[in-house]
Structures are given as structure tokens and as C-alpha cells.
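Only one protein chain is missing from this complex, and each of the others stays in its spot.
Chains: A, B and C, in written order; residue numbering restarts at 1 for each.
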Amino acid sequence: MYSFLNDYSEGAHPKVLKALIETNDEQSVGYGMDDYCQKAKAVIQERINNQNADVHFLVGGTQVNLTFISYVLKDYQAVIATDEGHIHVHEAGSIEGTGHKVLVAPHHFGKLTVENIEKIVKSHTDEHMVQPKMVYISQTTELGTYYTKDELEKIYAYTKKNGLYLFMDGARLGSALVQNDAPSLVDIAKNTDAFYIGGTKMGALFGEALVIVNPLLQSDFRYQMKQKGSILAKGRLLGVQFYTLLKNRLYEEIGEYENQLAISIRKAFEEKNFNVFCPSSTNQVFVDISKEALNEIEKEFMVTHIKEIKDNVIRIRIVTSWATSQEQVRKLVHLIHQL
Amino acid sequence: MYSFLNDYSEGAHPKVLKALIETNDEQSVGYGMDDYCQKAKAVIQERINNQNADVHFLVGGTQVNLTFISYVLKDYQAVIATDEGHIHVHEAGSIEGTGHKVLVAPHHFGKLTVENIEKIVKSHTDEHMVQPKMVYISQTTELGTYYTKDELEKIYAYTKKNGLYLFMDGARLGSALVQNDAPSLVDIAKNTDAFYIGGTKMGALFGEALVIVNPLLQSDFRYQMKQKGSILAKGRLLGVQFYTLLKNRLYEEIGEYENQLAISIRKAFEEKNFNVFCPSSTNQVFVDISKEALNEIEKEFMVTHIKEIKDNVIRIRIVTSWATSQEQVRKLVHLIHQL
Amino acid sequence: MYSFLNDYSEGAHPKVLKALIETNDEQSVGYGMDDYCQKAKAVIQERINNQNADVHFLVGGTQVNLTFISYVLKDYQAVIATDEGHIHVHEAGSIEGTGHKVLVAPHHFGKLTVENIEKIVKSHTDEHMVQPKMVYISQTTELGTYYTKDELEKIYAYTKKNGLYLFMDGARLGSALVQNDAPSLVDIAKNTDAFYIGGTKMGALFGEALVIVNPLLQSDFRYQMKQKGSILAKGRLLGVQFYTLLKNRLYEEIGEYENQLAISIRKAFEEKNFNVFCPSSTNQVFVDISKEALNEIEKEFMVTHIKEIKDNVIRIRIVTSWATSQEQVRKLVHLIHQL
Partner (left out) sequence: MYSFLNDYSEGAHPKVLKALIETNDEQSVGYGMDDYCQKAKAVIQERINNQNADVHFLVGGTQVNLTFISYVLKDYQAVIATDEGHIHVHEAGSIEGTGHKVLVAPHHFGKLTVENIEKIVKSHTDEHMVQPKMVYISQTTELGTYYTKDELEKIYAYTKKNGLYLFMDGARLGSALVQNDAPSLVDIAKNTDAFYIGGTKMGALFGEALVIVNPLLQSDFRYQMKQKGSILAKGRLLGVQFYTLLKNRLYEEIGEYENQLAISIRKAFEEKNFNVFCPSSTNQVFVDISKEALNEIEKEFMVTHIKEIKDNVIRIRIVTSWATSQEQVRKLVHLIHQL
């Protein structure tokens, strides 16, 4: 059974693994104060064209989200996300666990819109309610779509005008970066207060690189990290991996690779007139299929069941990654054509 | 300008005030360990016909909600409320401030239904999501309706079957208790794990009596109260007030009085074919009126603007209490008839 | 049995009670937005000679401490207190309950010293430890002593030089204000970032007036209050009481009255060569006596047992207040002389 369950089923991309092996015996100071983290930070600063950005390396996405959001918000402040937002539905209340409400807006193809953000902002008028202070978006979104450069700029402009912070969860950023109309790393750094470059789902063994662009949100952040259990003892492991992913275009190559495979799968479903939900060109394919069709697929492949849409129709998710086998994709496409 | 803004605009009911004055010079031990708190507790145990119920006196409603809900829930557990629920929209994120998510269901005339609770329970399937563990309802509801005895029993039965706790916010409990088909204090004690008998909005200077019926939720609760700043030094003040309100039917008399005044106002609006929102027979009247009509009313009376329903239509709220002047109600009714 | 257990055994000072009775039937808006709170705020601003100070009225001391300290500190920041500090030992972990460590220094007659504060500050060097950010002192202290004007100025100067905030718990402030060498209200406002004027232990039914002097700590504080359950619905009750206590010298009269009674008790013990612990001229008397002597006292009076100092020697506490009977003090003094 070949798994299309997600993009973290295997270990590390061969080049990342090689870098870890080669540096294994070196001595370095702990907690991210080593030279590899410095080098990775420098590469990121260069690629976003911002020498004043702060960069921190954490192990996982929930950890980044809870550590940074709780760092920024005062006790009574809240973060706005879509009703599909990862922090709202799939992190076991980690944000609330740090004391903050998640305010929820309906999604538009997985995305927040200025209109929906504004509705929330305008309905929070006094101290009997929480104070909306941050907007959380995911690139790519939880439904496999992505914000265009134009959409991002509009949301950022709105947040600046209204005293809000904009934070982008980039767990699958590589899949978005290589889209024509998506914001580049430089664009993102100009149009967010902070964002993270995901590693776990993009070829690293583990790790996310948090980039804090807004200088007002930088002081003493390592204290927050330590308190939330987010500083890795052998921090060097994170520096080595991100340096490898970002020093040249490996990160984007991975995004391109996984997107191409997903596109071919999506195309196969569309050719067979299946309903592709929130169609896009990223590495996550959502499609509504009958139980019979699902049974056929699951004879050879593992896919995620999202939910039952109606009688005998299941929404499933298929995810590709740097590790996905081209041959297995060909098999799957062949099978879809026969459904 | 006479205020119909709410039921806590004045001080204490004359009988309550008299009791406070008469006991003012007595010495008593602090923190609710005094004889008056004991007597008030005994009266409540008798009126709910349950000698094993625990009773604690706190100063305000938000304080009761946050102290008790955070006491019951483990870190990853959540409480279910309606989208109009006080803890969801009007307590500045106090529940999230203690670390817990509020899961939100659409309201049915201000009320939760078993069906809506179940939808939430069934959609929370594993440890990537919070664990629903408590249901929070208000009697009367935030929209002035109330749960009938039958509705309460059904919700309680569902919670017991599904390992949930049921907690009732009784900030305006007196207004519900005197309804024919509403649960009595005995019924409530049999069909909740805990509830509180509101004082602030029912004739006390301040204060709410939390009744914990479920013996599994009783141990060491005073520690939780102390930590959350919820133990009043001169706790005797709370005992004196609740003993006065509950030793005979003063509490219910207040409920009957305020309800009758509200009914006459509601009736006046209905006779003039205004849209009464979530009609009921409790002390809160919600009605949709034009800006012109509102202007007329606001020449003499203060009312709460809830929101603009559509162009030139505002939903307002009018609240009566033990202190509401019958003469002023007559004036208001007269004015409505002339709109 | 007459109680010397504490200064909150009775209700309100007659003048305070009278003011509450006289205003009981007035309508006012809720949550501290009423005219009485405005008047009380204006009186306080005048008495501290600072029109920019912010003033908020809360119900109790633990509530003030936890609401304000958690408002000021970022997640990883800590507050420094003595090992006898109320927030350290007697608030059931309320500060830790909001997420913050209390760093503990040995007390010097109940007081913090610059030297002890500095030891803590210097030993916290990096992000593996919490960051000390606030100093918490009590006036009078938990051991009945008080900071002189000179001591307060030195501590404040140190905090300003080192980027710390200074917060004064004034639960028993009136007992200190009337001491010759103690800081006046004006002095305190000049030498703290915030402090509170205690009401519960100084003649109010309940209530504490938090004065935030530092303008950087003022924005949106009411959100924090609401979230922590610290806004009283009938906020007017607090305004009425503090206006009565502070519009003329009632607050100081109460301090003088209770101090004189305590001094006569202390003097009696000293004349009989008992060991008075942390001697002072405030309303709390700590004295070490034998069990036999304690038995004699407890035939007529209730006093607090602090702890067993050594075999057959108990440290007790005797507290006087605005309500303490002069006749009972005479009886106690007489009894002490016969021990």
C-alpha cells in the first residue's frame, strides 16, 4: 500500500540527510547559538532582502504558532483565522491553551478575505469582548489553495490600517512560492509581520524557520521560546537543514516537484468529471468521490478521508511531496482513468 | 431619562439592604466561613432538596463562569455554548484566558439543542482537536428565552450519556423559575452538574450562588476560587444577601414582578405589530423598530441598541427588574401605543 | 469572644454605609462607567496631584494583584516579592495561575531592600531563566512594618535604572499614610508605577482603588479587568465608597484610629517584656507568647496563631481596625498586664 496521506510520511530529503550526516561529529554550542543557525539565518535574510529580520528555528508548526502568537498578543487579544484554520481546528486548542481566543471567519476557497476580517473587527467594539489583534493565514491554505501576491498585499494593507498584525503559517510554503502569481519570499517579508518557512513538510527531518520582520516583535523572543519548550538543545540540526534547503533553490525544486505530481493527479480526476474541491495547483488534491471509487483506490493507495459530503460521496485528500514516487503517481493516474 | 438598560442599574432590593444594614456591625470570620454563609447554604440545600450539594458564593457572573469552568476542565477540554452565549461573546475571552476553547453552536431561540450539541461532539474525533467536555447554558438565555423542564431534561440526559458535564448560568434565574413550564430549583438540581443562582441581576447588591450538585466536582473548589481571586474577604455579605433572597419567596417575587412589567411592554409592541425577537415572558424584551420610533422612545427612556438589522431597523433591548417603576412602564407603554 | 483576628471582620464604616444607603435607589450605568466612579477618580487624581493617573476600582486585593501583574508582564517575565509577600504565600498561586513566576527574596523586617532585589536581578542572566520585570511591595507589609519615604525612593530609583516596574499593594495603606516618615499619597504616586489604595481593610464594605501612574501601563486595562472577572456590574458601589473615604480625611482618620489602638496593645506587651516581632506603629501586632499566656488571652479574645516559634512559644497576630472597640482594647491591655 502506497501512502498519499501526507507530505511527512518519509524522513529527510537526501541532500538534507547528507548534510546532517556530514556534520554529525562536529561539536557546537547548543540552543541555536551555533554557526549553522547563523548561516541559515544569513541565507534567509538575504533571500528575503531584509537584514533586520529576526530568524528563529523551531521543531514543529504547532510549536511555532503557539509560541509566536502568545508572544505577540496581550492577554485579552485574539487572533483571526478561517473556520478551516489549522490553529482553530487541528491543534487541540493550543492557542486557547496559551490564553487567547481564535476568532473565526468563513473561508473563501480556504482563504481569509479583507471583507471577512473586517466583519470581525467591526463587531468587536468594547472591553466586554476580546480585542482582535492578529490575522493568521496559511500559505498554502489548509485546502490547498494559496494567496496571490495581490490578495496578500490587500490583507496586509488592511491590517496595517487597523492596527493588526499579520502572521503567515508557511508549513507548505514551498508549494506556493513556485506559483506564478503567488508572493515571493521578498513579497511575503514586505507584506507580513512574521511568517514561517516550513521544513517538516518540505524535505526536512523536522523544523520550521520563523521569520519576524516587524522589529517591534523581536525583543526577547528566545525567552518565550524557552518557556514554551521550543528551543531545541542540539539547535544546530535545524541550522544545518535550513541552510541546505535554502542556500540554493532546493526548497523551490521540492515545491515544483510535488506540485507537478499533484497536478497530474488532479487532472486525471477532472478528466473523469469528479468534483475537485477548491481546485489549485499545489500539492494537496481534494476530490469528492463515491465509496465504490474510493474502494478501488484503497486497494493500492492510502488517502485521507476528509468527510462524508452526502450519501455515498466522500471527500478525500491526496498529498504529494519531495518523496512521492513518480511511478506510483502514474499508477494512481491510470487507476483514476479506469474508475 | 429613565433607564431600561438593564437589571443592575440600582443598588439592592430594600429587604436585602435592610439585612446588610442590620448585620453591619457584627463580627464574623472572613472568606465565606461565617454563619450567614452557612445559613444561606442550608436554605439552598433545602430548596433544591439535596443536602449533598456544595454551595459557594462569588461576587459576579464572569467570575463564577471562569472559576468553575476552569476548575472542571482539563487543559485540552472545551465547553460548548451558543453563538450568543455570554462566555463566548461578552466576557472578553475569560474562558480562553484560563486556557479553554469555547465551541460554538448556532442558537435556537437563544437555546442549545441536543442536535446542535451532538454535531459538535461527533465532529471532535481525536487528539488533534480539543475534547468537548462541558455544555454551558443560560437560564434565562441571553435572548430572554428559557429552557423548559422538558428541554433541560433532554439536554442533561444527552450529556450524561456522552460523558459531558452540564453547567447552567443562572444570572437571571428568578425570571425563569416563575414560568409554568420551566424547571424548578429541584428540577435544575436534578438535571445539571452545577448551576448558579444569580443575585446581581435579581435584587442583590452583588453576588452569585454557585451550586455544585455533582459530588465529583466538589473537592478543593475553594482553592480554585482563591487562586482566581473569587473569594470575598467579607464573605458574610454574600451569605446575608442570599439568605434574605431565598429563605422565603423574595427571589421568586422579584422574578414575577419584573416579568409582569416586561410582558406589558412586549404586549404593547406586539399590538403595534412590531417584530418582537425571540418572544418570551421573561424580563428582557427584544424588539425591532425604526430609527424614528427609537428616537421617540429615547426622548424619555434609555434602552440598549443591539444591532442594525437592516436599513432603518434597529433591534433594541428593554430590561425590567425588581427596581423598575410601574409608573415608568405605564409611560413607556403609552408612548409605544402612540408610535 | 471579641475578635482581633483581622481588619475585615465587620461591615462598612458608618459613613460609607450611609453613602451606600443614600444612593441605593439611583439609576446608573454599570461596570464603573458611572458618575460616582468618575468623582472618586477625580478625588484620587487630586490627592496624588497627578491628573494623568488612571484609576480603576476592583473588588478585592488578590483580584487587583493578579489582574494588574498579568497585564504588565509578558509571558516570560517575573515579579519579585519577599518570602512573606502576600502574592507568594497567601493567594493560592494566583500569580503563577496567570503564568508568571514569583521570584522570592528574604525580607528585612517584612520589607524588600535594594540589595536583595539586585541579587535576584543579577542572577537572572539569559533566556534559560525568567526575566525579572516587576517589584511587588506591600504598604504596610505583611508583618506590619512600612517603607519610609526614603526607602521607597531608593527602591523606585533602582527599578527605574534597571528597567523594572514597581507596584505597591496598599491593602492597609491608611495605616502607613499617617506615619511621620512614610511616603504620602503624592510621594507614592511619584515613586511607583502603580499602587492600590485598599478599601476592604480600611472601612469599605469591599473594594480597592488601583492607581496606574505610568502612562505606558494604562492602555486597554479594562479589557484585562473584564477578562479576569474583575469588573463589578454595579461598579457605582465602588465609586461611592472611595469617594466617601477619600474626599476628606476619613481614610487617614481610620488609619490613625486603628494605629493608636494597636500601639497601646503593643506597648502593653513590651512593658511585660514579651518579644514583639517586627515592631512598628501600624495596626498589626505580632508578638511571641507562651501557650499559658495565649490560653489566658483566648478566654476572652480571638487572635491569629502565626506559628510555633519554639517549644511553648507561639507567635500571634492581633489586628485593630476602624471598628475595633476602645473598651475591648482596654480590657485586652488590662489582661496583658496581668499575664
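The working rule: contacts are C-beta pairs under 8 Å (C-beta built on N, C-alpha and C of every residue); 3 or more make two chains touch, one makes a residue touch a chain.
Since this is a predicted model, take the numbers as computed values, not measurements.
**Student:** Of the residues listed, A:Q77, A:Q227, A:T244 or A:S280, which one is in contact with the missing chain?
**Tutor:** A:Q227
**Student:** Among B:F57, B:Y76 or B:Y257, which residue is in contact with the omitted chain in the full complex?
**Tutor:** From the options B:F57, B:Y76 or B:Y257, the contact with the absent chain belongs to B:Y76.
**Student:** Suppose we count only contacts with the excluded chain; which residues of subunit B make the list?
**Tutor:** 31, 70-71, 74-76, 98-99, 127-128, 130-131, 220, 222-227, 231
**Student:** With the missing chain put back, which residues of subunit A would touch it? List them for me.
**Tutor:** Residue positions of subunit A that touch the missing chain: 2-3, 5-6, 8-12, 17, 20-21, 23-30, 59-63, 65-67, 91-94, 97, 200-201, 205-206, 223, 226-234, 236-237, 323.
**Student:** Which residue numbers on subunit C touch the omitted chain?
**Tutor:** Within subunit C, the residues that touch the unshown chain are 75-76, 78, 89-93, 96-102, 127-130.
The rule is short, and it goes like this: only the chains that are shown with their structure count from here on.
**Student:** Could you find the chain whose CA centre sits the greatest distance from that of subunit B?
**Tutor:** Using the mean of the C-alpha atoms as each chain's centre, the farthest one from subunit B is A.
**Student:** From the C-alpha centre of subunit A to that of subunit B, how far is it in Å?
**Tutor:** About 42 Å, centre to centre.
**Student:** Using the touch definition from the top, which residues of subunit B touch two or more other chains?
**Tutor:** Touching at least two other chains: 91-93, 97.
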